[in-house]
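Below you'll find the structure, written out as C-alpha cells, and then a few comments.
Every protein chain of the complex appears in place save one, which is left out.
== chain A ==
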C-alpha cells in the first residue's frame, strides 16, 4: 500500500453517487479503485463500505470481504492443484483457477523446468486478470528475476485473513508486523488474496502469530499493537531477551 496518508471519507452503499467526473471538463485526473464504477460522467459505488481516498487522488471502497477478485499486478499466494500441459493450475481463492507456465520462473528453461507437486504453495504476481479470461500468474518480473517470488517452503504455516486486513499488513512498515518482529523472529509473506504464510522457530510461535492476526479485525491498530506482548505471553511464547 502507498505510504501516503489514506483518509476515510464516509460510508457508501451500492448505487450511491460518489462524485461527478467528466474527463473533458476536469483537468485533474483521478484513479478509481475497487468498489467504484465510472459511467455517464458519474462515479458510483458498487460495494457497501467505507469510501477512502489517498494522496494520489485514488478513490476506493474498503469493505469486509473474504472472496478474492483477481486484479492485475497483485501479489498472491496460490496452491498448486495439478499440471496441465505446459502449465500448472493454481488456486488463488478467486472464482476461477489461475495458471502459471513452467517457464515463468527464474532461470527456468525447457531443460531445467520447475517441478511442483499438487499442494505446494506458490507466491506469484498476476500478469493477466480480467473477467473474461483465466488469470495468469508469473514468478518473475520484467527483468526475469524472481524478486522473492517462487514456491514457499513447506515448513511454514498458511492461513487466511479477510482481504482488508491483508491490504493493511501488506505494508512492510506496518507497526503491527514490526511489533511482532520485536518479540519473535519470523518471516511473513502476505498475498492480496488474504492468504498469509508465516515461518517462525517453533510451532507455538507460529500458532501465536497466526492467532494474533485476528486482533487486527477486532480492534484499532494502535490497540492491537499494544496488546501484542500480552497476547504472546498468553500463548506462553518466550519473548526475546531484549524486550
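Brief remarks on what is shown
In this text, a contact is a pair of C-beta atoms (placed from the backbone, for glycine too) under 8 Å apart; a residue touches a chain by one contact, two chains touch by 3 or more; residues count from 1.
Going forward, contacts and distances are computed from a predicted model.
Protein name for the hidden chain, per its UniProt entry and selected from "Exosome complex component RRP45", "LANO_0F17348g1_1", "Orc1-like AAA ATPase domain-containing protein" or "Signal peptidase complex subunit 1": "Exosome complex component RRP45". Listed residues A:60, A:105, A:176 or A:231: the one in touch with the omitted chain is A:231. The chain that is not drawn here is touched, among residues A:58, A:79, A:146 or A:221, by A:79.
Check A:6, A:54, A:71 or A:211 against the missing chain and you find that the one touching it is A:211.
Residue-wise, the contact with the chain that is not shown comes from A:121, picked out of A:45, A:61, A:98 or A:121.
Remark: the residues of chain A touching the chain excluded from display are 79, 81, 91, 93, 95, 117-121, 152, 154-159, 197, 202-204, 206-208, 210-211, 214-215, 217-219, 227, 229-238.
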